[in-house]
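Only one protein chain is missing; all other protein chains are in place.
Chain lettering (A, B and C) follows the sequence in which the chains are written, and residue indices restart at 1 in each chain.
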Amino acid sequence: MAHDATMGQAEAHYTTTGLDHRKILMWVFLASDCLFFGALISTYMVYRSNVPVGPGPELFDIPYTSVSAFVLLMSSLTMVLALAALQRGNSRQARLWLLATALQGAVFLGGQFYEFNLFVDQGLTLTTSVFGTSFFVLTGFHGTHVAIGVFMLLTLVGASYMGRLKPKHHLTVELVGLYWHFVDIVWIVIFTVVYLIPS
Amino acid sequence: MAMLGGLLERPTGTTGIWSWLTTIDHKRIGTLYLVTAFFFFLVGGIEASLMRLQLAVPDSTLISANIFSQLFTMHALTMIFLAIMPLSVAFFNWIVPLQIGARDVAFPRLNALSYWVFLFGAIILNLGWFTMTAPAAGWFAYANLTNTTFSPTSGMDFYVLGLLVLGTSSLLGAFNFVVTIINLRAPGMSLMRMPIFTWMAFITSFLLALAMPVITIGLVELGFDRFFGTNFFVFERGGDVLLWQHLFWVFGHPEVYILILPAMGIVSEILPTFSRKPLFGFPVVVFSGLTIAFLGWSVWAHHMFAAGLGPVPDAVFATTTMAIAIPTGVKVFNWLATLWGGNIQLKTPMYFAIGFIALFTIGGLSGMTHAAAPSDLQQTDTYYIVAHIHYVLFGGSIMAILGGIFYWFPKMSGRMMSEYLGKWSFWLVFIGMNMTFGPMHYVGLVGMPRRNFTFPSGMGWDLWNLVASLSVLFMIAGVGLFVYNALRSARSGEVAGDDPWDARTLEWAMSSPPPHYNFAEIPVVHGRDALWEQKYPDEEHAAPPPVPAGGAHEADEEHHDIHMPSPSYFPLICALGIFALGITLLLYQMAAPLGYAAGVIGIILLLWGSYGWIFEPTD
Amino acid sequence: MATAEQQAHTEDHPTPRTYINVAILLTVITIVEVAIVIIEVPTVFLISSLLALSAVKFAFVVGWFMHLKFDAKLYQALFLGGLFLAIAVLLALVALFENFTLP
Partner (left out) sequence: MAVVLLSGCQLALPQSTLNPAGDVAQSQQDLFLFVFWIAVVIFIGVQGFLTIAVLKYRSRRGHESDVPPQTHGNTPLEIGWTIAPSLIVIAITIPTVAGIGATYDAPSQYADDPSLTIEVVGHQWWWEYRYLDENGDLDFITANELHIPVDTVINLKLSSNDVIHSFSVPRLAGSRDVVPGRVNRMWLNATETGVYAGQCKEFCGDSHALMRTVAFARESADYEAWAENERQPAVDRTAAMDAGWVVFQENACRGCHTIEGATEDEYELAIGVTGPNLSHFGSRVTIAANTLHKGPADMNMGAFFEDVPTDPDFMQRDPAAENLKRWLNNAPDVKPGTEMPDLDLTDQQLDDLVFFLESLK
């Protein structure tokens, strides 16, 4: 218990910009992650109309995916409310919002799992065609991001139950939040580019 | 979780093997990078020498076609990813915090993690040598030669997994240095007062952070094709083999600047020091570096002029490529103007720096000849290109790195390298390099393609291939002498003192080697060449700083209690976890249970490492 | 660090009320997006409005939920730099592949 320094900014070192190292790191990482998704989405865009064999985008169930996209969108709201609660000093409320965020993330993942199964049943697998390949790898890569986010959120919830997530640790929650929102905006792009825009 | 962290007592030792395994001191990590990368530089050199041995005479049967393919693939991968990049990172680690007046990098433990992940990535990449199935499809690994049909051995698996792990290391290092340079500059050090080497480290780190993801995705896609039978690069099922080329070169061209910009930074430090004169046109040199880095993103398809992209893309990429010649030329002119009017001290680092200008200019000019897309169709994939890249990467990067080692060796070790041996090694390397790579221009122009394990006699290629091969001996002698010089000088070289070169930047303001906390008092910076202006206040900017910059040594006794973060086991544990995950798929292919075991162990180590890391106190 | 960071949080920092308003706006946009896909408006109009709408959603999440609009300019420079580079690479690649036609 004595040494939980890195969970928050315990001591204020001198920095050139007056900003915290870790938050700059997070934004540099997100800039870098833009290129990860940029390359993956490029692959999908280049390949989206190449369906030489097997089913193609007609499998998409727009209403269904809209609902899961909406769940992820709303999880961004609960995430930012969690941060606001912690900054106000309300650790208990923050914990609840964090838990809600993690749950919504889990619902999204469950929805993605169900959707993948459905597609596989209908004959679209990772290996059927380059369309299946690029679709599953893109959305799966995003799903992996979501899963890591859920994991981090649950860690925060756990730390909070153990009494180790205090208002002074709001930066840690903010950093996880930045990651989480980023995962959300990537899905905004994927939802539009992959599902909504017809090929 | 606190229990997990507590399983290991926080290490405290400052000597012995464990102190190296757990160190988070940027200077020790820099040394680890330097030694490891130099070792791989020698390995890459051996690979190259074997190739030259095979190509000394026509129709040679010394080395089989397949082994030769492994040699040229691994030579490029080793030199690029395991030698030049980490040698640059070694300088980032050693020099950047000292130049900007910081106690360490922003994330010391992350820095240690970068090193260990790099080491394990290097091991994975080289695993193939144990079974003589190293990657053999060229470092560019053009699809679809890399799929399981045409590359059935594990070679390409080592390539994919090794580069993924190495990429992780590069990304972590890049993030760390971006934050360090943004956020840990001494008071008063604005961006335009930042030393030029730090500037180039800054730009390079951005390039790494933005370019590595693209190749990572390419590698993930190639890995999926190989391990899970997907179709990214399977043209029969709708894939397109050119997509790999695009992803590779979108990364690959910024990568070229990742390799050369740190070298330019080193040279831009050496030239002013030994001319006893500031870098001419500092803001212009910085801006040229930025322009090169920015334009570097818009030229990738000049590697693909022969791919048949069509006249319009060819024209666009030829034009942007030409444009890069402008900031590059401006840099060269500014270096020349730095020399002009100086009081030039012809010490060994200066030899290497002047050699850099001479050789890099040749590489740049030959680059211009193949930016001309139509004539590049003749030169592409010939020895002319081999000559070009070696003038840029050996004549450029390696000359600068050797000069940089010579220049900062006194700071790192406290002792001088021998000038006498240093000049010998310079001339041997310089002559060997020109005699080996110079003739390749001609051999390429008379039609000899690269990546050929043999060539027929009587095509006009015999003589100059023999000359090139024999001249390798000069380089071996020169590099050998350099290594001997460094090893001997580290023990018994002349004691250097704080500032043996009468240099200009802050790293020379403290004792050699520096104390573990670097600066006893964080200096306040009032100008660009902070130390110089303090030593020669009457010249210009005559405003002696109120706080002595550095001056750590005389304050040694009072300040030895400056508290630095303790070493940590967790970077090494995390890196071992990443290593286990990195070889999971390889082991899975050998035997499924082995693969599962490695995966589980990897995840456990990674979780243990990261939770321990998070809950470990920072001090 | 503390000062700049805390100023960013205390001055024009949005309140939970603002967050909920943003969330409502995001919901409405999502409904509009799905609606225009389902009622099958002309393709050109569909694609351009979908791109515009998702850009608005993107901007609101980044600007408000991620505080980028209210935070230090450095963060904006870092993130937008990466974002625009990614978009440029994507557009260039798509253009290179779409326009590749040989008889």
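What we mean here is this: a contact is a pair of C-beta atoms (placed from the backbone, for glycine too) under 8 Å apart; a residue touches a chain by one contact, two chains touch by 3 or more.
Treat the numbers as computed from the prediction; the structure is a model and nothing was measured.
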item	value
Selected from B:A358, B:L487 or B:A592 as touching the chain missing from the view	B:A358
Option touching the unshown chain, where B:D25, B:E221, B:D240 or B:E269 are the choices	B:D240
Touch with the omitted chain, as defined above, among B:M194, B:L339 or B:A400	B:L339
Residue, one of B:T148, B:S190 or B:Q378, that touches the chain absent here	B:Q378
Contact with the hidden chain (one of B:A325, B:L470, B:V524 or B:L587)	B:A325
Hidden partner chain, residues of chain B it touches	58, 64-66, 69, 136-138, 142, 144-145, 150, 235-236, 239-242, 275-278, 280-284, 306-308, 310-311, 314-315, 318-319, 322-323, 325-326, 329-330, 332-334, 336-337, 339-346, 354, 357-358, 361-362, 365-366, 368-369, 371-382, 445-449, 451-460, 502, 536, 539-540
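Note that only the chains that are shown with their structure count from here on.
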item	value
Distance between the centres, which are taken as Cα means, of chain C and chain B, whole angstrom	36
Distance from the mean Cα position of chain B to that of chain A, given in whole angstrom	33
Length of the line joining the C-alpha centres of chain A and chain C, rounded to whole Å	15
Residues of chain B touching at least two other chains	182, 209-210, 214, 240, 243, 250
Junction residues of chain C - those touching two or more other chains	74, 82, 85, 89, 93, 97
Residues of chain B touching chain C in the complex	182, 209-210, 214, 240, 243, 246, 250, 297, 301, 308-310, 312-313
Parts of chain C lying in touch with chain A, wherever the complex brings them together	1-5, 9, 15-16, 19-20, 22-23, 26-27, 30, 33-34, 37-38, 43, 46-47, 50-51, 53-54, 57-58, 61-62, 64-66, 72, 74-75, 78-79, 81-83, 85-87, 89-90, 93-94, 97
Residue numbers on chain A that touch chain C, as the complex places them	9, 12-13, 15, 17-20, 23-24, 27-28, 30-35, 37-39, 41-42, 45-46, 62-63, 66, 69-70, 73-74, 76-77, 79-81, 84, 87, 171, 177-178, 181-182, 184-185, 188-189, 191-192, 196-198
